[in-house]
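Yeah, one chain of the complex is gone here, protein chain that is, but the others are all in their spots.
Chain naming follows the written order as A, B and C, and within any one chain the residues start at number 1.
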Amino acid sequence: MALFLEFVIAGLLCIGLFAILGLVLVLMERKVSAYMQIRLGPNRVGPKGALQTLADTLKLLSKEGLTPRGADRFLFNLAPFVAMIGTMLLLAPIPFAKGFQLWDINIGVLYISAVSSLAVISILLAGWASNNKYSLLGAMRSGAQIVSYELSAGLSIIAIVVLTGSLSISDIIASQADGWWIFKGHLPVWIAFVTFIIAVTAETNRAPFDLAEAESELTAGFHTEYSGMKFALFFLAEYINIFIVCAIGAILFFGGWMPFHIGNWEGFNRIMDYIPSSVWFFGKTFFLIFVIMWFRWTFPRLRIDQLLNLEWKYLLPISMVNVLLITLVAILGWHF
Amino acid sequence: MTLKTYFSNIFSTIRSLLKGMRRTGYYFTHHKEIITQQYPEYKPPLPERFRGEVVMPHNADNEHKCTGCTACELACPNGTIKIVTKQEINAAGKKKKALDTFVYHLELCTMCNLCIVACPTDAIEMAQSFEHSVFDRNSLIKTLNEPGSKLEEGIE
Amino acid sequence: MTNKNPDPFPGQVHDSPGGGILVSTLDDVIGWARSNSLWPLVFGTSCCAIEMMSTASAKYDWSRFGFEVARATPRQADVIIIAGTIVNKMAPVLKRLYDQMADPKYVIAMGACATSGGPFFYNTYSVVKGADHVIPVDVYVAGCPPRPEALLHALLTLQKKVRQGGKREKITIDKFWEQPTS
Partner (left out) sequence: MTASTVIFYILSAFAIANGFLAVTTRKIFRAAIFLLFSLIGVAGLYLWMSYEFIFAVQVIVYVGGIVVLIIFSIFLTQQAGEDMPMVLRGRQLFAGLASLAGFILAWLLVRDYPFAELRGTSSGEAPIAEIGTKMLDTGTGGMALPFEVVSILLLSAMVGCIVIALKTRKA
């Protein structure tokens, strides 16, 4: 019974986090984009525009959900839920604060990269079931993109796994108690970090890699035919995916909830410990999210051949060499 | 592609990307650069020659200067203006043509100013108003002379 | 809006019978949500589209009201801003786009061409004389093209309508109405 109660509480927390994160991230995106384009952004609905995304959500909830004729009804309606469930499963092994982790699995990082491949399935489903050529093209692009960028994302994750010697997320965080990997690991970790950020930006279909929904070429890509709540689910899953990959980035390179410590400055470290661990976690994650948004509102979209060139000719060779370098560093113990 | 160009490509790409990010980052942190004019509260000073719609000014005695000569109607390239005239007996007991209704189709008007140029008596002019949103297209058809208005004395 | 007492809705509003307090509050909430999240369709056929783009630009910035999520697909759009001349060849396309939009959907006719055919009203064989010959239009904006502020005013006027109406189907306009004061 206690287990069941725990289950219910965890589920409710997940759903609540989902909703709140969706609202906050969309609003953040709109504000960030506005300030980067010397505009004001949403500021009329609610105090300083804080209720803007709530209004959008309510509107999408009350909007008609269309299923086009000729679409494969079952798969068309299934696709948004596959996207949602895939994303929700990813929340399980993420430690939001010290000791606050739903499921401390011993293959945490592997689990994340395994389950995140469900996202591509949902996109392929949506693209095919819509019976629309733009959707199909978007889905195929997105499939090619995610499958290829998963490699370099995986390789840059492996870099940290090699340094830590463990796949478990709690071990990875514990290994950064005396300093985050980004500081301890010299240049190879920096290269791994940059590769990781580029690869996850592509994996979450964000601009400048948003070829799956490039509106100037493909109307809206794989979700062209989706309206109302079904579209909202895709939208939400996309933003939660961003949160999750940024959380993974923060865990791998910035030590998750681990406070910022400098060697043996006892006083400084003590002060840093006063800041709650959840603040550290969310601070780092939101910083990475901000960086990804920064990319989006600065860079123009790539062409599909440029996108695949970037992966296969640049990122993949570099990250492969980088894994070798990291292994050398780990074996010789050159990191701090 | 030699190894040298390969690496120089990477570095030049990263440099140019960082340059772009520096610019947007600058704008993100410097809010005084924001140039948004908040419209409903802030109405911008319109340029002098901005043309919003055709109006017919009336003086305090509800008198206008339009003689009903239809010069503007003939000048309008879109058929925006329709002038209805009537026969009126003036003070001297003579029958005279006078303006009955000055119909102005705002929804057809392209604000080209030709009617104002054509008007011999400067009876109409361009106003600066631009808030012409309505729910019904028919309310864009306007009568410019106010009810009961008369021709000003001394205008032929 | 500076006006303290907003104008009554133009025309007749048919209330659903037996509306309780909960229903009316829910209607208010949904009206609020819908009016504050009007996502326009990317649809521009001529010069008015340029003004529409400047309305989205930094100087006028329609994102302040939550209009900036311009969707390229009609399935996700709420309002179609007919920015430009609708020629006879375009009319079926416009109708189709409108049909593809999910309810509730709204239409703004922007500029002289979309409201009445404008400069093409007489002596042109190829232009639809007003987009309301093809699809029902909610708000008309005059001007050739209207200023970005005028488009913003139109969107605010539409917001007023959405907030009061709840559903477009509930509303019939049966009398001429004065221009809404801003």
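Simple rule for what comes next: contacts are C-beta pairs under 8 Å (C-beta built on N, C-alpha and C of every residue); 3 or more make two chains touch, one makes a residue touch a chain.
Note that this is a predicted model, so its numbers are computed, not measured.
Undergrad: Who does the absent chain touch among those shown?
TA: Touch partners of the hidden chain, whole complex considered, are A.
Undergrad: Given that one chain is not shown, which residue among A:L21, A:V120 or A:A192 touches it?
TA: Of the candidates A:L21, A:V120 or A:A192, A:V120 is in touch with the missing chain.
Undergrad: For the chain left off this view, which of A:Y111, A:Y226 or A:F295 is in contact with it?
TA: Checking the options A:Y111, A:Y226 or A:F295, the one contacting the hidden chain is A:Y111.
Undergrad: Could you please point out the chain A residues that touch the chain left off the display?
TA: On the side of chain A, residues 70, 72, 74-75, 105-107, 110-111, 113-115, 117-118, 120-121, 124-125, 128, 131, 136, 139-140, 143, 147, 150, 165-167 touch the unshown chain.
Note that only the chains that are shown with their structure count from here on.
Undergrad: Could you tell me the distance, in whole angstrom, between the mean C-alpha positions of chain A and chain B?
TA: Roughly 49 Å separates the two chain centres.
Undergrad: How big is the gap, in whole Å, between where the Cα atoms of chain A centre and where those of chain C centre?
TA: 37
Undergrad: When the centre of a chain is set as the mean of its C-alpha atoms, what distance in Å lies between chain B and chain C?
TA: 20
Undergrad: Could you pull out the residues of chain C that touch at least 2 other chains?
TA: Counting only residues that touch two or more other chains, chain C contributes 58, 61, 64.
Undergrad: Give me the residues of chain A that touch two or more other chains.
TA: Within chain A, residues 37-40 contact more than one other chain.
Undergrad: Provide the residue numbers of chain C that touch chain B in the complex, in ascending order.
TA: Residue list for chain C touching chain B: 1-2, 10-11, 58-61, 64, 109, 112, 115-119, 121-122, 130, 132, 137-144, 146-150, 152-154, 156-158, 161, 173, 176-180, 182.
Undergrad: Under the stated contact criterion, what part of chain B meets chain A in this complex?
TA: 10, 17, 20-21, 23-25, 27-28, 31, 33-36, 38
Undergrad: Considering only the defined contacts, which chain A positions touch chain C in the complex?
TA: Of all residues in chain A, those touching chain C are 30, 34, 37-45, 49, 51-52, 54-60, 62-66, 215-216, 219-220, 223-228, 231.
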